[in-house]
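If you scroll down you'll find the structure; I have some questions about it.
Shown here: the complex without one of its protein chains, the others still in place.
Up next, chain A:
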């Protein structure tokens, strides 16, 4: 984490001799065909050593910031008769725009300045001082590590771009850096904001104009002390310097190069403006990208690097891996098995092929990359994709998976259950999608957003039956408003009102005896009687609301509303009494349920389900047993046959006689053989009212009569 590449100090010489021309001429007055003859072209321009040094170091920084927007920091220092420190280690200072602005303020070296008082030494001293300064990242790590803060190391690199006089001059610069490190380390030992330098790499780049003999010889990396190593590069200005710094940035930051080949320029992909000078170029382009070396790990390890790659066209020195563009066919969203994703930076950022590729990616398309192989098989090994304006090279797994041919989920636990509430849980997932919050977003209880997300999930799942046949209320459109609101952390008065309205609506439904979507899985009939259905529904609704009653006083009010409303209509005197008894029992059950904590609702709903099923199965069973929470659920249920609404009215009044049982059975068997009369279907106690429409016309409420007492 805190390797040498954590901190890079650039020291660029701003002394008068850097104003010298690099003696590479650039023709910028390109005559075009339309120009009239006889015009004398302007003299070509040439960059100064300073301009060369700046643009190459900026290119170094550009690549660095593209590939490592964080953690790898640059401190840019310019040195003449004094030191100009252009930025700090702060993350917000790490971008080329800021540096360019600061460089513009410094301007080119003044050739008339007194060379005697100018030196790159000032800059080197400042660089060492700067390396001792603690970065935000070091500070943060030290603070979090506490006792083991000494694990945070302080290392760094100084890249010095200068024009040295001789090898002796170079040695003098090295000695000076070494001395300063020793000096500064002593100072740093006693300070909180400073850290002694443990390791420093000095990279001296001597720049000299084209056509001149170099006065400084190249030297490999050499340990000057346990803390300092130094290397010297003697480079001609201009493009030589540019390719040297390109090689250095790759070495310093473990970068590797990939060349995307065969990029087509079909009209659909072509984002270029058509321009004259590129009219006769070939249809397929290559683009070279830099990225972290690990994106090639598979090649490096398997020794395929040489096979897969070819040498870069620009410099014969460095290697690049060639990967072939695969034109994306669909825009479908797929989850690839990706083992790494690395930011990229194009080598030639504003060339046409590069910007064509990057714009294509920035517009949201992904491109799969194929590994050229000698054998015929096509292997997709990488993918280019952008996320939030940053392009990443994804490494895709291209070898055999160890997880192939796993047992299907339908073969495992719960795999045979077919009525999962898949759609409802999908809705639940949408409601529980995540979103980023600003760093300071901590709520009143001091919870981070992710903790709030967890607590929301806890609330939303307090009562959440997994299968359709386990629930009634979640199959009812009418309950939706209440179910959506009750899980919330806070309710407004308006919310409570909505919940109450939902409850009133249910009461109304019950009064009208509207059918409920009670699960009839495995049976062709309607399941339990209507009033029993409502009882189950109300119980379930209460279970849901009770799970949230502790959240706030308003939640409590919703429960109160339900308890008040579900009391039975006065004409059902007898039933009401019986209901009381039952509710008492339920209260007890609920208490028991609470003992088993959150599992309470499961047993409760399980019991409800049991009730329903038993009712369907064994109509002979009496109420008392039916309501007992202890009665075991029958294990091996026979395939359920149609259970019609033939429940005898006597059923609720006690044990059933053998005759009734027999009659029921016969009727049931018979009923399967013919379609039921419409009248019998809507009958009450086997009595169907005739000429109902007449009553309706007379303005009488049918339902009142339909709900006859039993």
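Please note the rule applied: a contact is a pair of C-beta atoms (placed from the backbone, for glycine too) under 8 Å apart; a residue touches a chain by one contact, two chains touch by 3 or more; residues count from 1.
We take it that contacts and distances are computed from a predicted model.
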Open item on the list: Suppose you had to identify the omitted chain by its UniProt name; would it be "Dynein axonemal intermediate chain 1", "Ribosome biogenesis regulatory protein", "Dihydropyrimidinase-related protein 1" or "Integrator complex subunit 14"?
Closed with: "Integrator complex subunit 14"
Task: Selected residue (touches chain absent from view) among A:157, A:394, A:530 or A:555 - done: A:394
Open item on the list: For the chain left out of this view, which of A:59, A:80 or A:174 touches it?
Closed with: A:59
Open item on the list: In the whole complex, not just what's shown, which of A:171, A:219, A:452 or A:557 touches the removed chain?
Closed with: A:452
Task: Selected residue (touches chain absent from view) among A:46, A:113, A:475 or A:683 - done: A:46
